[in-house]
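Here the complex is missing one protein chain, while the rest keep their positions.
For reference, chains read A, B and C in written order, and residue numbers begin at 1 within each chain.
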């Protein structure tokens, strides 16, 4: 850190001390942060109107891991990579090759993501399909995913279902609920002790009239029935307009049932744009609830922080680094809330002062603090600039060019 | 019924038989339908921009019951009246007078509705208020409501909470959740065996940032923790845009946790306009789930059908009769679905045919059937016209004139 | 028509006469109805999560026209087919072949739809692209579309733009607006006298942060600046939740600027499900405004009625017939409103009676009337059943099988 950065850091430190923030603890927390990026985030993606393949986009699992490793190399806090069974691990050879590959790149395998929506058998659903053969195939794929998880020493099985219907009358809600329950039970029963099942919810798409696990409440009910290693996965884009997500997060934490996140943001539908890019304050308020649980734990198990975004018009690795920095910044701000003054303001029903505590933390420029933390972690103080001045991006654009075949939503 | 009506009925009967509908059973079901109208629906209401008091609007509980009795007299299916403790039953004398009054008018007391949002102590909440004195007051009012329920032989305690906050930081979600839990438990414990607690949810308003019981999932969790006489109340207007309500209804039915409804409709926010007036097909799809439970019961206890609407620009009694007829018509249509053909279409994944089964039932004109049922129940075949040609409405407009003081949202 | 149908028709006729409906005029209006179905509606479609190609789906323009001709053959009111330049008319030979082909099948070419979103040059936009070469290419494609329109004697050029951005800062709203204006002017200037330009709007997708023509107001401003042969195209799915579409339709009619419709419906986003399948009453209210203009014209030119839907889980031809019947039924109901009584109720500020006039028309079962009209038009009284008992669908499934290559969103 140069003189100006040091001076800025000390000024910030003084400000934070005056706000009752334990800056040393904040730095420790920031150094322990771990974010999981998705293998498919390095491959092409698009909308139903088309996919524009990007030069240098990853196709193979080796490329995806290499790209993810770049994100970790420059940020220091993204050591985990989510893998997608169908797209990344089509056969035993792929599975076997992954651990050494990941280790050599300095990253670890995070959650295992089965895919039960792409094959033709799933046209009318997977766990909610009236046809027992389709349900069988879907369960078998998930059971295989559990096995892969064991092999890759992954502790997290992430389940998202595209099941739903397009029209009233197309199917029966209750029958489907029971099929779902049965299938989930079979998969849950096969999980080893250390494995957690995360159950994702989503209000619509690809089903245009209903989806079988439409909101956190449905996810909650399925998890409660399964057992204590099943927990709710909150994808930030999977909510109807107006939803108070931080309230749901607090509620699930209190129920000890918050399993993890898919970070992204939405303006209209499930847009999968960068987390915090539409409403960074909402993202801060969500982190504020997570920090409250950290400071005052009531027993919710470890939360998984996963990115799930598409990069349709952004370059993928720079976009992912920008994302990781957005998450880091937001966590830092949430750690900088003056909780003494906030408690006092709440106690006095002083709404102006209480809100201002949050706004003050949100408005603080935490960059000097983050630069200090990065220096201590031995990563570049400005990770995005550092990545861009490395020759990695130009190298992959030159060497890989424009291709297809990565699976994913841009196949 | 005149010749034309009879002819129309017979034509309809033939059509329905061809659709595998047991018309006799439909008529029986329609004759057993019971709808509860709210005492406050006969009093003035408005928006935050003002209330325009109507000539003839009810002020006293006697007037409200008398007006409700008119709705029952002309429709035959609205024998229950919801009472609001604060507005209708301010003292013991009022409570004591009600049973005889109701009996003399041919109606019965339905649900008991405490009010824990209007007194100044509730400015910052009731069950979720940081101040224990406010929580105490709110619990005591609910305990008194339980006692009133016993006295009035009402089996249903309906709880809606205005609790919420306007700004981030104003309060703590988790603390409030626990205060809610404790208060609910105390009230639940005081309920006699035959009494059911219905817990309503609402995503916003009057709180503008959060409400403590924001969606069906939160209501569900509270009910599950309370015991098997607590169930979820679905107010049709209390959902975010895009919510698939019929899916929630089916899910709750399968969980045996659907307690009842507040019927109304929304276009934008919690508009409290006439049920079915914005989307009558959605209302039909909700009834379709209820009929499926009736035809193939899986154990959900009796569901309460309550109206909760405002009549800001409509005359109240005609508006309520129109509402009751809308409900009756919708129930009738849901009873007329060809369930044989629907099951077949579903089984074949024939989405066009399956949807068409529902559309055909929705498009059928059930008026001839309803006229027959009304004739058999000895009420007018056209209840709205019959009411309007009675002199009741002109009588109350002349005798009561424009007044205030009814409590309600038009106080 | 058999005896029962005749009897039902006469009963309905009596009812409608009592409601001041000129039934003969209604029948005439229904026989003049003309709906345009889209060539791409007979080809595969899907979501960003995948496309499940259907057996028998059309690939070539010849197949698409043949399938559309089936819809017209069985309904009598779908003689027009929208063509998509890129997918249907890739070269001069294709264009030259179309008129004779269409004529031989008994259909006509409707609107011409350029495509300026699929080629790689349009990744960052077409008319709103900062790169002049991309704008040039897009304008040239539209100019060619005008030429094709002349050749095919089509009077309608339909413009939809996928232009937009994913993130704040990505581009400049005002610069783009001016580029759009310039490009639109060039295309408009090239149109022959009898040609109308329809300008479509859409709030989002594929752009996830903004779209350049986001709402009817923006479309209106562009059209006003262009001249009197540019008019607004209302796609029913392109609105934010809560939009009162019938109000927009009435407003545009009064401004004489309503050009036409893309019929479909939405529950959440731009779902492209069957028109009327989510809220048939809203569709009726839209038609009610159109009928008011027909009965009491104030100068809006001819309106184009085009279907734009996807059939992801429905078979395409049955789905399209079902759609056309839904439109026919809704138009018929709007024609059956008792406008005498409605005007009286409005005049009295009698909201109950006024609303009931619309509800009564919506609730009437117009099927007997439609059967009569169909009989008079020499098409089957039950078009869907008649089509299904023809061997066309099984024939194409057998002969065409599952293929790809149709262009469209399922390419």
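Simple rule for what comes next: contacts are C-beta pairs under 8 Å (C-beta built on N, C-alpha and C of every residue); 3 or more make two chains touch, one makes a residue touch a chain.
Keep in mind it's a predicted model, so treat the numbers as computed, not measured.
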Contact partner of the left-out chain, one of C:120, C:153, C:298 or C:398 = C:298
Residue of B:79, B:114, B:128 or B:203 in touch with the missing chain, whole complex considered | B:203
Answer key for C:46, C:99 or C:241 versus the chain not shown reads C:241
Could you tell me which of B:14, B:140 or B:166 touches the chain that is not displayed?
-> B:166
Mind pulling the chain B residues that touch the left-out chain?
-> 46-50, 52, 117-118, 120, 123-124, 162, 165-168, 170, 203-206, 208-209, 240-241, 267-269, 271-274, 277-278, 312-314, 409
Kindly note down the residues of chain A that lie in touch with the hidden chain.
-> 4, 7-8, 11, 14, 241-242, 244, 267-268, 274, 277-282, 313-315, 318-319, 322, 326, 329, 349, 351-352, 355-356, 359, 362-365, 367, 384
Absent-chain interface residues of chain C come out as 124, 130, 166-174, 177-178, 203-204, 209-210, 214-218, 220-221, 240-244, 246-248, 250-251, 253-255, 281, 285, 288-289, 292, 298, 342, 345-347, 349, 351, 354-358
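The definition used in the following text is that only the chains that are shown with their structure count from here on.
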In steps of 5 degrees, what rotation angle do you get fitting chain A onto chain C on the CA atoms?
-> 180
Centre-of-Cα separation between chain C and chain B, whole angstrom = 38
Two or more other chains are touched by the chain C residues 241, 267-268, 274, 277-278, 313-314
